[in-house]
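Only one protein chain is missing from this complex, and each of the others stays in its spot.
Which chain is which? They are A and B, in the order written, and residues in each are numbered from 1.
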Amino acid sequence: MFVLEIKDLTYTYGGGTPFEKTAVDHVNVGVEKGEFLGIIGHTGSGKSTLIQTLNGLLRPTSGTVLLNGKDIWAEPKKIRAVRFQVGMVFQYPEHQLFEETVLKDICFGPSNMGLDQKQCEERARRAAEFVGLPDELLGKSPFELSGGQKRRAAIAGVIAMEPEVLILDEPTAGLDPQGRDMLLSQISDYRTKKGNTVLLVSHSMEDIARCADRVLVMNEGKAVMLDTAGEVFARGRELERMGLRVPQITGIMLDLMEKGYPVHPVLTVDRAVGELLPLLRKGGDRP
Amino acid sequence: MIRNITLGQFIPGHSLIHRMDPRMKIALTFAFIIFLFIASNFAGMLLMVALMFVVLLCSGVPLSLYFKSLKGILFIVLFTAVLNLFYGGGTVVWRCPFFPVMQITDGGIGNAVFVSVRIVCLILYSSVLTFTTSPTELTDALERIMKPLKVLHIKVHEIAMMMTIALRFVPTLLEETDKIMSAQKARGADMESGGVMQRIRSLIPVLVPLFVSSFRRAYDLAMAMECRCYHGGEGRTKMKQFHLTKVDAGAAACTALICAAVIFCTAYFPASLR
Partner (left out) sequence: MEYLSAQNTSFSYEETEDEEKLEVLHGVTLGIRKGEFVALLGHNGSGKSTLAKHFNAMLLPSGGKVYVDGLDTMDENLKLEIRRRVGLVLQNPDNQLVASVVEEDVAFGPENLGIAPPEIRRRVDEALQAVEMYDYRLNAPYKLSGGQKQRIAIAGIIAMEPDCIVLDEPTAMLDPRGRDEVLSTIHRLNREKGITVVLITHYMDEAVGADRVVVMDRGEILTQGTPREVFSQVQLLKDHQLDVPQATELVWRLRQEGFDLPECALSAEECVTALQKLLTRDF
């Protein structure tokens, strides 16, 4: 069964005015329980609008979002409960930190759920562990942390609500390669350990290629592809026409494929080495 | 939602009004507002309305945009109009059967119409100024108009610079507020229910990050300005020079003529003509 199902969803900004713009156009997507779904598309493709309809921050103009088979807008007054089940980490989430201490800030979500202080702190500590924030930082002011630490504290603030579905919008934006690698592996670990569903929105095809099981491609408000990462990136030329790029390594393999070599459009350097070695050895053995 | 507020929105163009010297535009706007209140009979008001319409048409800005700027103040206009209905002397037109003190007189109706027309004209005419003059031009012009105040040790340049920057950052900060509110709502923040105190408290998670980000922006901006050799108003030049042209002279002459006519109307037509 799908944990999240988007049915014929359309979202229009500024309806009825001359500035009317359809940001999401009749999109149908089903998200499997426990899967890691990557969402790609360039700025203005509607991906940010789409994810904001998933936790009820935006109400679709038409169509429905089903969470465990139930329309999230069935009872508009209970929409807050949906936000605890579908956790959303916005771009540059560190800009939302406001409490005196990191611990208190991470507790903000859980305490809004109505949990008592003890439960909140338990969850906060667990969440901090997931994102690799050491205990001694929890008593500090969030504004004393380094950029990467702030980012992880903010993500912990959402994880602490223990949502069934975690959505991250460009979580690695502005981080250096070291910070990016660390954060991505923590997110992957979180998914494996909790078995929860993760949706990752990113411009970086390398990030998506590394983590995602399936990839949703958005273009001009429409869901144009939804398939395994391998299948999607194999259609690299189509992606390029949409102004998207495949990971450099996939591009290289696609080039070799087009030149007639028996390789696959793999997503990582490891896999590429694995594919090329036998091919080179086979040739190399001949004098 | 917050982003939709039209706040002193500048609409680029090349109309007669766009080409006028912003100093003259400010001066004429002041004159217009003063004469709106001097005009106290229908003849005078008619002249003012006519002048306003000519200016609106000359501005090259679609009329629909002007009416959009009126939408926001519609309530205030109606409110003051209704309030004025019940004030004023003259023949009683209608009396409330339950509260005989509440009565509408022909004078009250006249007041209501006058006040509404005045507010609408005021808004429309000042919209012409903000629609056709870029915020920088506006602050530049104010800086130049206020220059004599330097004698009183008022930091005219600094004030103008602050206004320019404030105007520049208004949309940015509104957008930021929107984003922070969404982020906190996603963490279950409840900003729509509860009593006054609870609502105020629920603003803290929005206001603190907003202040923090404003300080960060201020720090960045200060550095960017220094990198671009900003060192106060001393020795600064301006790309846009203001020149009074024939258009300005014409506009000033027209306005002066109308104003003279308004004074004439007020003085010679009896107030009963209302």
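The rule is short, and it goes like this: a contact is a pair of C-beta atoms (placed from the backbone, for glycine too) under 8 Å apart; a residue touches a chain by one contact, two chains touch by 3 or more.
All of these numbers come straight from a predicted model, not from anything done at the bench.
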{"item": "Shown chains that the omitted chain touches within the full complex", "value": "A, B"}
{"item": "Residue among A:7, A:222 or A:245 touching the omitted chain", "value": "A:245"}
{"item": "Hidden partner interface residues of chain A, rising order", "value": "42-43, 146-148, 173-179, 181, 203, 206, 243-245, 247-249, 251-252, 255-256, 259, 261, 269, 272-273, 276-277, 279-280, 282-284, 286"}
{"item": "Residues from chain B at the interface with the omitted partner, ascending", "value": "10, 12, 134-136, 164-165, 167-168, 171-172, 175, 216-217, 220-221, 223-231, 235-241"}
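Keep in mind that, in the parts below, only the chains that are shown with their structure count from here on.
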{"item": "Centre-to-centre distance between chain B and chain A (centres being mean Cα positions), rounded to whole Å", "value": "44"}
{"item": "Contacting residues of chain A [partner chain B, same complex]", "value": "14, 52, 55, 57, 80, 83-84, 87-88, 90, 93, 95-98, 108-109, 112-113, 143, 157-158, 161"}
{"item": "Chain B - residues contacting chain A, complex", "value": "4, 176, 179-180, 182-190, 204-205, 208-209, 212-213"}
